[in-house]
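Worksheet for the structure shown next.
Of the protein chains in this complex, all but one are displayed in their positions.
Here is chain A:
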Amino acid sequence: MSAEPVSTPAAPARPTGRFGDAGRRVAASIIAVLLALACGAILIALWGVNPVSAYGALLNGAFGNLNSIAETLLRAIPLTCTGLAVAFAFRAGTFNIGAEGQLMFGGAAAAAVGLALPHLPPLLLIPSMMGSAMIAGALWSLLPGVLKLRFGANELITTIMLNYVAIHFISFLLYGPMQESAGYLAQTDRLDRATTLPQLIERTRLHIGFLIVLGVVALSHFALWHTSWGYKLRVVGLNARVALNSGMAVTALTVSAFLVSGALAGLAGYMEVVGVQRRMIEGLSPGFGYTGIIVALLGGTSPLGVLAAAILFAALQVGATTMETAEGVPSTLATIIQGLVVLFVIGRGTIDLALRRRGSA
């Protein structure tokens, strides 16, 4: 993240510096995506398909009719949650590569509560399912948080390794105590219709969880930029020593970042279980936790940016199916294009620098 205020001779301090930097960063993000798409076009052409018609099919598949728009926004729901999860951790100067496992715990907790208390009125049941998912995700992320603060264990490693622990533990639950009564597959029984979230658009899968996520984005934005907690969190992220010397409770702030991060990933699990699958299943997440990292990076770790990046990645993934079936472009190529976006986003600093040079020239 280029959030730290660098002062180089090429970028003299200006009163409008902050806004200029932000604008340039957005431009750099967009250029990174466009470059990735251009490289993808070359690969598609090498495959023997016209890139224009392939990208046409991708756009059509992602936004071409009401159903595809709904599907894109539906997929953006968990991606926004995991993207925010990673962004909060980044802002506090830590890495959360563990959103995948936290998501699985959140999903399992939501399903467990929904199945255990089916007679609770929906007004009580829905918040308790959501709350338990967020608590489960937060508790699972607390583990690497404690390991980091108590033993100095690198959270980059602990969070990613704990993903595997989480995924296999959930599999154990789904083959064991939580398995459906039919006993065929690794999944829980189906949740009652009353526990699920109402549809937002008729005859599509988009549910009101999308509105909840929009609220969460707004809340995150407010928390990061308009509360003293958010301010302190950002100071800790930029320079923990400065924060410490200013008397900030760095340990508590770091823990709070882990908790918020895990809760948001748990929320993603809730959304998938309640809004999409209507039960907890093995393989609930096709890598939402990992894509969340890219989403957070591309979105510049700002909540609004995360939302935009999540919709972009959702569109890429949803549209890829149509590109595969309509144009014969293998879906693995779409995965490669997503990988290219990552590479160019990582190299965004270079683009940023180029823009800066041109700006000062």
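Everything below uses one rule, namely that contacts are C-beta pairs under 8 Å (C-beta built on N, C-alpha and C of every residue); 3 or more make two chains touch, one makes a residue touch a chain; residues count from 1.
One rule holds for everything that comes next: contacts and distances are computed from a predicted model.
Novice: Pick, from "Basic membrane protein A", "ABC transporter ATP-binding protein", "Cardiolipin synthase N-terminal domain-containing protein" or "RNA polymerase sigma factor", the protein name that UniProt gives for the chain of this complex that is not shown.
Specialist: Not shown, but named in UniProt as "Basic membrane protein A".
Novice: Out of A:M134, A:L197, A:V235 or A:L284, which touches the unshown chain?
Specialist: The one listed residue touching the chain not shown is A:L284.
Novice: Who touches the missing chain here, A:V26, A:I135, A:A223 or A:L353?
Specialist: Looking across A:V26, A:I135, A:A223 or A:L353, the contact with the absent chain belongs to A:V26.
Novice: Looking at A:T94, A:T195, A:S302 or A:Q338, which residue reaches the missing chain?
Specialist: From the options A:T94, A:T195, A:S302 or A:Q338, the contact with the absent chain belongs to A:S302.
Novice: Give me the chain A residues in contact with the hidden chain, please.
Specialist: Contacting residues on chain A, toward the hidden partner: 14, 16, 18-20, 22-27, 29-30, 59-69, 71, 74-75, 171, 175, 183-186, 190, 203-205, 221, 225, 272, 276-279, 281-286, 299-300, 302-309, 311-312, 315, 318, 321-322, 324-326, 331, 355, 358-359.
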